[in-house]
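The structure under discussion appears below in the form of structure tokens.
Only one protein chain is missing; all other protein chains are in place.
Moving on to chain A:
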């Protein structure tokens, strides 16, 4: 406000400029924040189903989070790390059987229909609970959603469901879709509406040319005051990672997120004038580098062998050489940037090949004449260059302690089938994701009883009744302090028994033109709505 009154002269001056050059729209606001413009972003994939309410994954969110909004978004400053979106207030009952959401008023869908609590009720019961990969777990006990008025939704659970879990999962699992679009469909997951998104977000999905680009247009009726600042966002499909760096340098694109620019290029890129490197903005979607273990192998069912493998891995080398310092070594199954749950009070496995060799000898697997104890099949996940490189490293690290690991490379589909359906592996390298609460996508990595075929779940045949009981108890514990303590115990138990071995945890890197402002200003920035992102012309 002050700025505007002070800059009357500037305003006059700029309006003169506007008259002089009609090609510069909204120049008058340039001093506060640049408005308008087209932001061109690199995209590395085109998801088959673009509906974030059904497929809660980062590849989908990257594009669709600008169109369809959740009830709340992650935030650096907000209370409990949250910031309101479609809900303005949320409160859980002390018995864990209900959660009440106050919804934002005056919000309309992109087709002009008003947004009401009926949309939330429909999304929760018909989409999140029944269709969504993560919502199925979080809302497993959701029984009904009461809508006493248009702007209140009360979630009712059949069994106590911790409010802490609901709160932590709001940004990821609560993308609200329009009831009037999907109601009455037999098969929501197969609906063409999943790729012609109607949302409440700051941008509308205008166009998708397969293999070329997605184009998002400003939603003029957006509820956020003055927002969004951009006129358009264009996602250019660049599946080749090396191409993104070149396109940034040439000014063809202005932003590449999710480490599309290879880590090895960052040092060079950071010196290019007009480009900025951001390592913030991924705190709420921490990836973890884990060694999955097939406990059906008799050698690997022996705790001493698993401990030996943990001692054989030099985590510092992994962080420094494979991730070039853009990562942190792990102590356990919950990452350090989840301070609510993290504890460092767990058994550690420092790099110590001598100790590893001794452990293997103790376990009765002595070296043969050729220096080998036994052979293993190692399947590195193909999704990231780093997971493949770690596979190469792990093979060498295991060779030092006399384990002959043979690498088997597969494409994504074959890898998922081999590891998560056919269990045709001994060790696998997986990039697992921590999503704000251990119950969302972390406990499933070690709990027994998941049917074959579910990716990123315990498919190594590990079964520990004590650990299962602990997870089940945490899932019903409403008291925040008690639940948090259970998850501390959970970390200790996992670190002691090593159902899998956590090696490192990493966030991604965003590289953007210096003209783009408000980049990486929340912990899920790349997959948030970008309403406040601006581009100087």
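Quick notes
In this text, a residue touches a chain if its C-beta (ideal position, glycine included) is under 8 Å from a C-beta of that chain, and two chains touch if they have at least 3 such contacts; residues count from 1.
As a working rule, contacts and distances are computed from a predicted model.
Considering only "3-isopropylmalate dehydratase small subunit", "Phenylalanine--tRNA ligase alpha subunit", "ABC transporter permease" or "Acyl carrier protein", the record for the omitted chain gives "ABC transporter permease", by its UniProt protein name.
Within the whole complex, the absent chain has one touching residue among A:341, A:393, A:456 or A:506, and that is A:393. When the omitted chain is restored, the residue from A:140, A:185 or A:264 that touches it is A:264.
Among A:41, A:245, A:327 or A:526, only A:245 touches the chain left out of the display. Contact between chain A and the absent chain runs through residues 241-242, 245, 262, 264-265, 267-268, 317, 321-322, 382, 385, 389, 392-393, 395-396, 399, 406-409, 411.
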